[in-house]
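Notes follow once the structure below has been shown.
Then we have subunit A:
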Amino acid sequence: MKKVFAREEYCLGCKLCEVYCVTSHSRSKDVVKAHKSEEITPAVIIESGENLSFALQCRHCDDAPCVRACITGAMQKDPETGIVKYDENKCVGCWTCIMTCPYGAVKRDEYNRNIISKCDLCSETGEPACAANCPNNALVYKEQEEEGE
Partner candidate 1 sequence: MDYLIIGNSAAGIGGVEGIRKNDPEGKITVVSDEPYHCYSRPLISYFLSGKVDYEKMKYRADDFYQKNNIETRLGTRVRTLKPSGKKVVLETGEVIKYDKLLLATGGLPFVPPVKGSDKENIYTFIKLDDAYRLKDIVETPGKSGSQSAVILGAGLIGLKVAEALAKLGLKVTVVELADRVLSTILDQEAAAIIQKHLEDKGIRFNLADTIEEFAGNKKANTARLKSGFTLDCDLGIVAVGVRPNLELVKDTPLEVNRGILINNQMETSIEDIYASGDVCEGQDMLRGTSGVIPIWPNAYNQGLTAGQNMAGADQSYDECFARNSIGFFGLPMITAGIINPLEEEIDQYEIYRQDSPGDNSYKKIIIKDDRIVGFICINNVDRAGILTGLIKEQKNIADIKDKILNADFGYLSFSEEWRREKLTK
Partner candidate 2 sequence: MDDKIMSGCGLSGILNKKGKRFSGKDIIQSIALMHDRSNGLGGGFAAYGIYPEHKEYYALHLFYDHQKARNKVENTLEKYFSIKQREEIPTRKVKNISNQPLIWRYFVKPDPNQLESRELTEEEYVVEQVMNVNENIAGAYIFSSGKNMGVFKGVGYPEDIADFFMLEDYEAYLWTAHGRFPTNTPGWWGGAHPFTLLDWSIVHNGEISSYGANKRYIEMHGYKCTMMTDTEVITYLFDLLIRKHKLPIEAVIQAIASPLWSEIERMEPQAQNIAKTIRTVYGSCLLNGPFSIILGHSQGFIALNDRIKLRPLVVAEDEERMYVASEESAIREVCPEPDKIWTPRGGEAVIAQLENAGKGVV
């Protein structure tokens, strides 16, 4: 399946991926409104150190441990798209997925709602917002490489 891959050699650490993630998941789809009047936790995790950074999203694992561990059934892998998504209405904020995700790619909602925030590959427009708006192509939306490639 197609996923977002980070290329740390080109990551600027500008965090625009966060900005566009928030915007993409807003009601308004407007950068300013999304940030000023909506409360959205970006699903991107940015690791940055000295001269090195990269953005990380849910890897949408084939055999996703978070889906297996989810105690409410909120976390499911869509059999058609392969996207691991969660049902906000079912999530109770038990953080079992956070305990389970080996990438640390699931976040707690930053506005103290007892729900999580994670990448849903918002690809309605053909490409997830983080990758589509990465100014340096440090995030690319592409097919997963086969083993050994």
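Throughout what follows, a contact is a pair of C-beta atoms (placed from the backbone, for glycine too) under 8 Å apart; a residue touches a chain by one contact, two chains touch by 3 or more; residues count from 1.
Behind the choice of candidates: all candidates are chains of the complex that A comes from, given by their letters.
The model shown is predicted, which means the values in this text are computed figures rather than measured ones.
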Quiz item: Quick one: in this complex, who touches subunit A among 1 or 2?
Solution: 1
Self-check item: Residues on subunit A engaged by candidate 1 in the complex (per definition of touch)
Solution: 5-6, 8, 45, 47-49, 52-54, 56, 59, 65, 68-69, 71-73, 89-90, 92-104, 106-108, 112, 144-145, 147
